[in-house]
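So, chain A:
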Amino acid sequence: MPVPQPESPARQLRCCGASGCRSAGGDALLAALRTACDADATEGLTIKPVGCLRLCGRGPLVACDGPEGTRLYGAVPPERAADLLAAAREQGAEAGGARAALESHRLDLEHPFFRLQRPVVLETCGQVDPESIDDALAHGAYGQLRRVLAELTPKQVRDEVRRSGLRGRGGAGYPTGLKWDTVALQPPGPRTVVCNADEGDPGAFMDRSVLESDPHRLIEGMAIAAYAVGADRGYVYVRAEYPLAIERLRLALQQARRKGVLGRGIFGSDFSLTIEVRVGAGAYVCGEETALLLSIQGQRGMPRPRPPYPAQSGLWGAPTLINNVETFSAVPAILREGGDWYAAMGTEGSRGTKVFALSGAVRHTGLVEVPMGMPLRTVVEEMGGGVPDGSAVKAVQTGGPSGGCIPEERLDTPVDYESLLQLGSMMGSGGMVVMGETTSMPVVARHFMRFSVNESCGKCVPCRAGTVQLAELLDRFVEHRAEAADLERLEELCGMVRATSLCGLGQAAPNPVLSTLRWFRHEYEAALREPSHCEPPDTCTVGPDGETRGYAP
Partner candidate 1 sequence: MSVVTLRVNGQEVAVPAGASLLEAARAAGVELPTLCHLEGLTPVGACRLCLVAPEAGGRLLPACATEAAEGMAIRTDTEELQRYRRMAVELFFAEGNHVCAFCVANGDCELQDVAVAVGMDHSRFPYRYPHRHVDASHPQFALDHHRCILCTRCVRVCDEIEGAHVWDVAMRGSQCTIIAGLDEPWGDVEACTSCGKCVDVCPTGALFRKEDTTAEKHPHAERAELLRRAREQHQWSNQ
Partner candidate 2 sequence: MTRTVLIDPVTRIEGHAKITLHLDEGGHLVDARFHVVEYRGFEKFCEGRPFTEMAGITARICGICPVSHLLAAAKTGDKLLAVAIPPAAARLRRLLNLAQLTQSHALSFFHLSSPDFLLGWESDPAKRNVFGLMAADPDLARAGIRLRQFGQQVLELLGGRKIHSAWAVPGGVRTPLSAEAKAWILDRLPEARATVRLALDLYKRLLDGPLQREQRVFGDFPSLFLGLVGEGGRWEHIDGTIRVRASDGTIVADGLSEDDYHTFLGEAVEPWSYLKFPYYRPLGYPDGMYRVGPLARLNVCDAIGTPWADAELADLRARSGQVATSSFAYHHARLVEIVACLEAIEELVNDPELMTGRVRSRASLNRNEAVGVSEAPRGTLFHHYRVDDDGLIQKVNLIIATGQNNLAMNRTVAQIAREYITEPVGPDATIPEPLLNRVEAGIRCFDPCLSCSTHAAGQMPLRLELRAADGSLVAERCRG
């Protein structure tokens, strides 16, 4: 793995301090470890808070490094702190005993979940202390920015990115190099770079992990992008639901400014850049780029028609480059290893690696970064270990509320932009939610539709009123009071909302319905009202799943 490793201390305990593990008791464990460590004053053993160690479902995670290799422990209660310390020490009877005692917490690093990963974006995630720029620098952070500023022209940078074949990781998969060129080639004037960290798709937490685990990588990627397109101002728009990510990002920016990595004349060049954090306030639609820009400008996040694209006219009318966290974070590695190196991974149309957040009815939940084109089945069944009770996977939902459900029989499909689109789903930002056999597809479709109802900005009528009608139609299916005509109406309205909505939210809102209709149509047909069952629609309120009311307005 081409990761520059700093002079590794002989022995260290890396404790995951990302929100997943924290909520599972990571803080208490870290405190216990420190207390125990201070008490017996172990020499040569470092306790290091780091970012995400991937297998979030088994948190809190602790990696135990030593010359004999790394052992990973999961779900460690604070009472086991002393054992961990002992196990981290050199070989010996005591260490042996402690290791034996911890055996039930040990996680197999040779398991496909870890073995099949190909970290690029996450290469130092879990290695580096997210709150220390010195540690980041020791892991090579800002090395590429320094080199780029000294050695490459903006055009050379863009060429390298274009050569890598990197496509936007936010969901739509627009070629990154092309976007950078578009911004760079606008008439002279100010430009802005914006990082979209408004990761709102339910089931997606890749960007949060990067922000919490390795914020300097993102800053470096943004700085390189700013240089490449001629911007001197940058914004990171983070959703407010990620307080830890915001805190660490702000700290990292402060440290970067202090170190002169941001500011005027960076690394002695004449390139200057300021980056500000803008915090959202709970609006999924702000992940849409035009809405995001308005939100940065302190307004309601209501998308506007494109063209003109933000690359032509964005923040305050100036050309604006918008990429998401993962896209920017892939940039330093691409410049370090070269675009060709990156392009060698993945498939013809989808180069490189992609980070996925694996969750739902799956044994191993957490973050995986794999080369594009890996079959979905490998991700879900081999890496994820399938459904916990051993039953069959029914479907995998990708792309969040804009995506769709891919049925079990199509799990051999390679994960890339085009294949997922062909199946009626989409890559989206990388959430992958596994569904077991008990999951009802009309219920899932309604779940997403209610989400869209809730998150629609209300500007255009197909999305504002169409999603409400779609949710109501889906209610009829879930509650077994639909008629055959409702199925027709459902499909027709889905088509209309998809074709006529103003922005991606509305355009994609019907996708969960259309994809479940495509693969699980029989479930909708089975939900049609029995002919004998013809009381007035309003009297039937309780559905077979007992779920009668939702959270939609």
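Just a few scattered comments:
We take it that a contact is a pair of C-beta atoms (placed from the backbone, for glycine too) under 8 Å apart; a residue touches a chain by one contact, two chains touch by 3 or more; residues count from 1.
Regarding candidate selection, all candidates are chains of the complex that A comes from, given by their letters.
Keep in mind that what you see is a predicted model, and the values were worked out from it rather than measured.
Among the chains 1 or 2 offered as candidates, the one in contact with chain A in this complex is candidate 1. Residues 283, 285, 300, 302, 304-305, 307-308, 453-462, 464-469, 472, 489, 492-493, 496, 499-502, 507, 553 of chain A touch candidate 1 in their complex.
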